[in-house]
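I have a structure I would like to understand better, so I am pasting it below and will then ask my questions one at a time.
Omission of a single protein chain aside, the complex is shown with its protein chains in their original locations.
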Amino acid sequence: MENTNLKTPADFLQKILGKPVYVRLHSGIYYKGTLACLDGYMNIALENTEELYEGKVTNSYGDAFIRGNNVLYISPA
Amino acid sequence: MENTNLKTPADFLQKILGKPVYVRLHSGIYYKGTLACLDGYMNIALENTEELYEGKVTNSYGDAFIRGNNVLYISPA
Amino acid sequence: MENTNLKTPADFLQKILGKPVYVRLHSGIYYKGTLACLDGYMNIALENTEELYEGKVTNSYGDAFIRGNNVLYISPA
Amino acid sequence: MENTNLKTPADFLQKILGKPVYVRLHSGIYYKGTLACLDGYMNIALENTEELYEGKVTNSYGDAFIRGNNVLYISPA
Amino acid sequence: MENTNLKTPADFLQKILGKPVYVRLHSGIYYKGTLACLDGYMNIALENTEELYEGKVTNSYGDAFIRGNNVLYISPA
Amino acid sequence: MENTNLKTPADFLQKILGKPVYVRLHSGIYYKGTLACLDGYMNIALENTEELYEGKVTNSYGDAFIRGNNVLYISPA
Partner (left out) sequence: MENTNLKTPADFLQKILGKPVYVRLHSGIYYKGTLACLDGYMNIALENTEELYEGKVTNSYGDAFIRGNNVLYISPA
């Protein structure tokens, strides 16, 4: 995290808007896509979305809206 | 997502109102139907609804009201 | 959904008050009955209620109060 | 539900106060008893309470306080 | 419940303060002890606490604080 | 509980601050440590923390912050 004066996790997320990310859900499913936007509930809109399970692409959606309460973590791809 | 000045996930969802969508629930069940409307809790009303499990249509309802807390993601069909 | 100027899912539900509905719970159990009333938490009062599991009637209660957080979806029967 | 001008599920529940009811929990356990009182969280106080599982009485408590978030449905016995 | 003008479940619980109770949790574990006090979240402080599973005492703690969201029911011992 | 004019469970917990406690989680894991402090959500900071499973020490951390929603009960060690 080059810019170390990030105060809150929300600052962290703002920094990776528009960038490719991995979103892992509780269920172990990963989504890879461009982080278009997100809100305070961690609801996420992804673009060019791929669904991965155990490293293999199982589906692709283009745009996808993911409900925040399912999210385990988000990290830059 | 052609229109890239979408600010929040809610903007994303507004753009696909009236269009065919997939709604995936925690349980792995999919619903395919026309997104009639939704509210802030992600409660969803679908029209011409089909229930799919592992790619096969297992049921169809016409209209269906889906309670938001079950929703994993929504994506354009 | 003949009347397409339904704004929110609550409008959808108001339209099917007094009509026969299916209520599916997380657990896969269905209830079929007349939708007497419901509130903002999706708590539901049904009349002439039948409980179904895998398509067979397993119980009938007449009136039944179902707590909203268990509801997966509601659709006209 | 003889009196059909019940507006909300709470009206429904008020009508069966003091009467024998079945309370089914998520876990499939039933409680049969007299509905002494309940509050807005669906916390329930029962009198002359019997616990049933798969139709057989497995326990009896006299009075019992059941926490609302466990309740699946309530119906007149 | 001798005193039948109990209005809410909280009244019920106040009546059994200082008395021996069973507290059953979601997990099927029972605690038997004296109900010292409880709060609006159903957090419970018990004295002379025994833990029972399938009718056998598996542990005893003296005092124990039980977090409310785990509680299934409370009944006089 | 020697001092019986404890009004709420929070009073109970204040009395055992700075003392060795067991903290049992939903998952059956126990933590033994000194109760350094806790807040209204039952978030807990322990010092000299040991993790136990089925009576055996499986890990030790020194300090540990435990998120309240995982806590089943807390009792003096």
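Each chain gets a letter, A, B, C, D, E and F, in the order it is written, and its residues are counted from 1.
Here is the rule we use: a contact is a pair of C-beta atoms (placed from the backbone, for glycine too) under 8 Å apart; a residue touches a chain by one contact, two chains touch by 3 or more.
Keep in mind the model is a prediction, meaning the values are calculated, not measured.
In the full complex, chain F touches the omitted chain through residues 25, 27, 31, 36-39, 43-45, 47, 49, 61-67, 69-70. On the side of chain A, the interface with the absent chain consists of residues 1, 4, 6-13, 16, 22, 26, 42, 68-69, 71-76, using the contact rule stated above.
Convention: only the chains that are shown with their structure count from here on.
Any chain bridging chain B and chain D, meaning touching each of them, is among C; the list is complete.
Chain E and chain F touch with mostly distinct residues; of the residue numbers seen at this interface, under half occur in both copies.
Fitting chain D to chain E on Cα positions gives a rotation angle of 50°, stated in steps of 5. Centre-to-centre spacing of chain A and chain F amounts to 34 Å, using the average Cα coordinate of each chain. If you average the Cα atoms of chain B and of chain F, the two centres end up 43 Å apart. The multi-chain contact residues of chain F, meaning those touching 2 or more other chains, do not exist; every residue touches at most one other chain.
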